[in-house]
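Missing here is one protein chain; the remaining ones are kept as they sit in the complex.
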Amino acid sequence: MARSSPDPNYERRVRDSFARQRFMGTIGARIVSVAPGEVVIELPWRDELAQQHGVLHAGAVASIADSACGYAALSLMPSGSGVMSVEFKVNLLAPGRGERFLASGRVRRAGRTLTICEGTVRAVTGSEEREVAIMTATMIRLEGRPDLAD
Amino acid sequence: MARSSPDPNYERRVRDSFARQRFMGTIGARIVSVAPGEVVIELPWRDELAQQHGVLHAGAVASIADSACGYAALSLMPSGSGVMSVEFKVNLLAPGRGERFLASGRVRRAGRTLTICEGTVRAVTGSEEREVAIMTATMIRLEGRPDLAD
Amino acid sequence: MARSSPDPNYERRVRDSFARQRFMGTIGARIVSVAPGEVVIELPWRDELAQQHGVLHAGAVASIADSACGYAALSLMPSGSGVMSVEFKVNLLAPGRGERFLASGRVRRAGRTLTICEGTVRAVTGSEEREVAIMTATMIRLEGRPDLAD
Partner (left out) sequence: MARSSPDPNYERRVRDSFARQRFMGTIGARIVSVAPGEVVIELPWRDELAQQHGVLHAGAVASIADSACGYAALSLMPSGSGVMSVEFKVNLLAPGRGERFLASGRVRRAGRTLTICEGTVRAVTGSEEREVAIMTATMIRLEGRPDLAD
């Protein structure tokens, strides 16, 4: 299911947008990879990210999955597009314990206006991985609104 | 629809748990109020919370709504309970622009094991308010697991 | 929060569309009321609607809530619009036991393209009511596509 983007500069566009986004940096997340319709974000564990039981806060889980999904959607949009989240749902499958977390966002259906994405978050410790959460998300393409455009 | 908690110390319990939770402090959020089945959390705007278009990142929106819902659920649980998110869904209604954000979590149905909550996030600028997001969430009560207990 | 519709004939438009929709009739549902941004649908209990434990199938719960939300959205759209579901989520709060079920759909935010709605389903037995489910839904307006237009 290899996809292609209408914009040959999709990777640069995604990485530039990510760099402008302060929140991912605030929590310590970075982009691992950008392919057409699929983006991976990594979040190393820090105590500052814990909820009351010492595991990754569900909000942090959702945050990296949302960004991975949003950038996966953006990677398939034409140049000049912006992207915003319309809605997302997260199911938490296991407590978020690990040295680092990998959020993958993949486009399931790319429409003209709306793009539907799936995300997963895995906890990684050494060579072990465990799925922590799954997301489905709807993203909307913004065009012709310079203030919000990418 | 005034509710009562089975635990007269529900407010202390919620505030103590919030204090142990690092992530809310990391993003700058604090508890505004705790009532039985309803908790309000405030997040002042900071540039560090922005997504690529300069508004509050949807992950930050979800994070404060999730915490407000989780603590609303905890406020109605018996002493010794812990709470974890099973799932939540967020619909973003408007871009998150404001001086501060108020997330309210309310219990819609409290069961023995599962509690269903509704959350809203409002953006506040001066005396103006605008609804930014709504959430529905399922929370699970943890008991008899000292490592995870409240 | 009384609303007004851009189309004075909103009620006729909603009722005509409902009459064209076969599925609601198939399960025995009918429209109870149409107001701008709020539609109520009633489903009398029939054994044919049961799941394996003898209560209303969650799919039937979702079906009437989805239709109520979709028509609530349509009631606020200009004449000539069609409406389709983008996504919805249902939380089941209690087993669906009752003589009849009332699904209310209300518009929470009406946008140019997307409308976000909330739905509830209540079970009614005599003078007693119990909330059975809540829904949040995203609806999309269709225009200029005669095959799908209302």
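Lettered A, B and C in written order, each chain numbered from 1.
As a convention for this text, a residue touches a chain if its C-beta (ideal position, glycine included) is under 8 Å from a C-beta of that chain, and two chains touch if they have at least 3 such contacts.
What you see is a predicted model; the values in this text were computed from it and never measured.
Student: Identify the residues of chain B touching the omitted chain, counting contacts across the whole complex.
Tutor: Considering the whole complex, chain B reaches the absent chain at 86-87, 89, 113-114, 136, 138, 140.
Student: Footprint of the hidden chain on chain C, which residues?
Tutor: Looking at chain C, the ones touching the missing chain are residues 17-18, 20-27, 47-53, 57-60, 62-64, 66-67, 70, 82, 84-92, 95, 147-148, 150.
Student: For chain A, which residues reach the chain that was dropped from this view?
Tutor: 89, 91, 93-94, 108-109, 116, 118, 131, 134, 136, 138
Everything that follows uses one rule, which is that only the chains that are shown with their structure count from here on.
Student: Counting in whole Å, what is the centre-to-centre distance of chain A and chain C, each centre being its mean C-alpha position?
Tutor: 32
Student: Using CA atom averages as chain centres, what separation in Å is found between chain A and chain B?
Tutor: Centres of chain A and chain B (C-alpha means) sit 22 Å apart.
Student: By the touch rule stated above, which residues of chain C touch at least two different other chains?
Tutor: Answer for chain C, listing residues that touch two or more other chains: 89, 136, 138.
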